[in-house]
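Rather than the whole complex, this shows some of its chains in their spots.
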């Protein structure tokens, strides 16, 4: 086979989809089922504008990915008939304290300079006109950011890849590599040995353990994110409401709201902490008081891959140049999935990538700090 | 058949068990499955001492029921092999404010006078010695009150009745009565017509609608109770911890804690309100701070039958003397189940009942007020 992708999350699936479209023979190996972990736990915001407020190296990728989605989703729907819950009602980025208000105005100024058509400042009254259930006293920034059903999108990428000829091996675990004359030529899996020209490792937070077997030390750690969902008789929100301090409320199909998310570093446990549920609900009820009388549905957790400097790892192994590592997208994996598929496919085909990828190289010297929200 | 019981909750099942033991031919009709609604939603406290603090007419029944449980449970285990989670570690009744403290001391004084061997006052330090995870500054009352798995006990009553010859008809709904010469001789059900010598209506909060067809107006309303459960790696509590204001935390098998309960009057909806989840968790974390880092499990609701004066209805229909109504146990249905089975069986057999039942008659003149906690 041409390419073996280790990891059936949204990143691995998006790469498989793009490569399969380009005619490569592709196999995706997944240790459990498709789109588990971070890919299925995410709230699905495509928050290029709401997540970035500075000239971050990821910004060009985020904007390009966001722009690519309408075509990608149309293509996936055509191929797979899977509905990914595309929603372009936009987002309200709220300040809930004076301090947040000051930061939010800077956030707005940043975008007003570079993409004035994609953001808008709203007075409290204008917020109330758009979302009458939102309690707001400081004003807010409106952004065009869309959202999707993250799990469905991830599954659609995988099924789209399969429709284009890729194979998926679920319940198959890679536990070592096969070397021949200083080259990696395959992997040892619980379903046997597999050989491939090129190998992509896209195992999210579990990537470092595999990378270590290739003597590659990644500066990464897991960050658990917990969410809750509630339902209402009639819709409470049209837009996603995203408080500057990180709490967001995302309206989904069938009058469901997803409220997220905690950030508990260094935990691989998919359990949900009681204090997180309490805190998320209290925060959501403060922003949208009518949520108090909604129906509680459930709580869940996903494990997101974070890096020490907050940049994903996207690049070839310094020694084994046919091995690529793609991980560390943290909160931006859904948003960046579309462009990541294209970029990694270009890399594998030794094509030029139209972005500066040095900040994401596997051997970069890290000085920066993790993205904070 | 001798007796037809409408309602397969804990009250109907307990009556069926006692009657079947006495040799009666008994049929239980249940509109859904056994032990749904309040019977399965309850936390299962047998709180004779923690729930009553005055000379309430229910008190003699509560104490007699509590005393009867060890033998009843042994009998049910023998007959059904169902484990009901009997736990006699006792309860801590806590004050969390000065005002609660004053009421709790009165509560304690009440019991010290009549059953000093069953209660004990504990200083803050003594509370800490018993339950080191409980935050307490006012002292507490210890009571001998036990607890069980409410759903399993309810199922055990029904299966015990079946072991003694009773029949249970699930998914069968009574929608009217059959009259002959001014007597009720049977019921119309979705599975056809059934005739019986005597009929017991024990439909919990749904009893008034059926009673109305017999021109009996019951002053009742549903009170939704919501609970959440969490789990921990190691046990946090041995005893049930019950704050004076109504919040309780009940330790169950496998390191599970049930936290209850809200009280939302006039609702038949088995949905769980978001604000209840938030409030219960916040309250539990205040009393047992370590709950913050427990694992959230789930939330649920049950619909409890409350009466205007807070007394259950236990008695014969004033006009149709072969029809008995047994409902309105509100928060005390699990506790009172054992004695209710015996009392109602005595009534059906026209035996003397060793309690003053006039406060629970169907035709009493109500002046009192509902039990408040």
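Of note:
As written, the chains take the letters A and B, and residue 1 is the first residue of each chain.
Criterion: a contact is a pair of C-beta atoms (placed from the backbone, for glycine too) under 8 Å apart; a residue touches a chain by one contact, two chains touch by 3 or more.
Computed from a prediction, not measured in an experiment: that's the story for all the values here.
The copy number for the entire complex in this file, given 2 shown chains of one sequence, is 4.
Rule of thumb we're sticking to: only the chains that are shown with their structure count from here on.
Remark: rotation between subunit A and subunit B after Cα superposition is 180° (nearest 5). Every residue of subunit A that touches subunit B in the complex is listed here, in rising order: 230, 271-278, 281-282, 284-285, 291-296, 298-299.
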